[in-house]
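Take a look at the structure set out below.
Note that this complex is displayed minus one protein chain, with the remaining chains in position.
And now, chain A:
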Amino acid sequence: MIRKPETFDEMLADPHTARSPYSAYFNWFGSENLKHLRRKSADAEAFFRRIGITFNVYGQDEADERLIPFDIVPRIIAADEWTRLERGTEQRVRAINAFLHDIYHRQEIIRAGRIPREIIAGNAAYLPEMIGVDPPGGVYTHVVGVDLVRTGENDFFVLEDNARTPSGVSYMLENRETMLQMFPELFTQLRVRPVSRYPQLLRRSLADCAPPGFSGGKPTVAVLTPGIHNSAYFEHSFLADQMGAELVESQDLRIENGRVVMRTTEGYHPIDVLYRRVDDEYLDPLTFNPESLLGVPGIMDVYRAGNITIANAPGTGIADDKALYSYMPEIVEFYTGESAILKNVPTWRCSEADSLAYVLENLKDLVVKEVHGSGGYGMLVGPAASKKELAAFEAKLRARPGNYIAQPTLALSTVPILTKSGLAPRHVDLRPFVLVSPDRIDMTPGGLTRVALKKGSLVVNSSQGGGTKDTWVLEG
């Protein structure tokens, strides 16, 4: 019989004692009035509604925009814990960029037999159009959101590397803004590292990757959004606004003098760096999906001629593909010569017969994910599934084993949320945001903490009823 592993509570060592990063907050909380805090919580929600940060949930009514619930109890990370995460993440992101360069050039890692080529061949995330392309500044993933989970005092795992267009950074910024408004006194008691420089750092790191020979004093950066119907439109317009960059859509752009230019009030103006929030498939109807109305026809040609920077580079999805995830420790070692600082979650590849047999045998204890899925869609959480759901999933697994990977159900750490009766533990994960420029990697001290609001639930995805918390990294 598998014994249920103990859950690590990040705040409390026992019901009356807070762990060190939380001690000041815990004391403050003890002196506060619960009713008063509940009111603050309602204020926070009103604040979010006012600024309009909403989120579209797929699979529900299309027009159903709703707020991601925000919890006012912060998630607090000690300085030394953060330093370790920072080193591990930087190592991983460095390896991912080296991997992407290799996989679109000489493919040494395949020649060396460290990853099977089948995982690349026939993978839709691998774009032949990127073969031989050298992105300006040598950077493929300008922005990475690495999803981390914790299972113990010193046990952090990488759950996913989001190397295409990770979203959620606007929540990191708005959550902090809200907390500063609600609880200014807390920020005088605790030395919390600021996150507010993120938009400026993003702008700087994008500009540092501009192709040489831009006109004017500094590179022109623009944010490409699919439009107001996209679930993350708020974030696109927010980031453009915060960076002082133009927010553009397909119809604002065209090709002129070998460049991508945008319509402005003073005519067309060339773009040096396009921070695109449009998926690869829709980016260029001349090269990819000809039906796309969201992209820029010819932009891949401009890119391949070296006349624009696309952030993130097309084809980076191959690095965060779930089929590849299980090889990440190898990848880190191959390109950095070091063993991975951050652990991978043990993963069974259902494409392999032995693994499939194990997974089918232990389905009720495992989490099974679609190789190409995201956002928590199409996954099975064994321990939470009914007999009927398990049987249905077993059939899917047998029909297309190569489409799935399985992982043990991790005992995700908890951080308390505020409920009617006070603090109550809920499971969390963490998505810090990493910016890559030609000569540096910056991880903003903080990130998006997602929390499963339902008691006992392990699914933190906002599309599945998760909420968010502000994430505090303490000064050393």
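Methods note: a contact is a pair of C-beta atoms (placed from the backbone, for glycine too) under 8 Å apart; a residue touches a chain by one contact, two chains touch by 3 or more; residues count from 1.
The working rule: contacts and distances are computed from a predicted model.
Engineer: Report the protein name recorded by UniProt for the chain absent from the figure; options are "Rieske domain-containing protein", "AIM24 family protein", "Transglutaminase family protein" or "Transport permease protein".
Structural biologist: Going by UniProt, the chain not displayed is called "Transglutaminase family protein".
Engineer: Of the residues A:L34, A:I255 or A:L458, I need the one that contacts the missing chain.
Structural biologist: The missing chain is touched by A:I255.
Engineer: Looking at the full complex, which residue from A:L34, A:A79 or A:L286 touches the chain that isn't shown here?
Structural biologist: Here the residue in touch with the unshown chain is A:L286.
Engineer: Give the residue, chosen from A:R39, A:R87 or A:H105, that touches the chain omitted from the document.
Structural biologist: Here the residue in touch with the unshown chain is A:H105.
Engineer: Among A:S170, A:N307 or A:N344, which one touches the chain that has been omitted from the display?
Structural biologist: Final answer for the missing-chain contact: A:N307.
Engineer: Since one chain isn't shown, list which residues of chain A touch it in the complete complex.
Structural biologist: Its contact residues with the unshown chain are 104-107, 110, 117, 121-122, 128-132, 254-258, 285-286, 290, 297-298, 301-302, 304-307.
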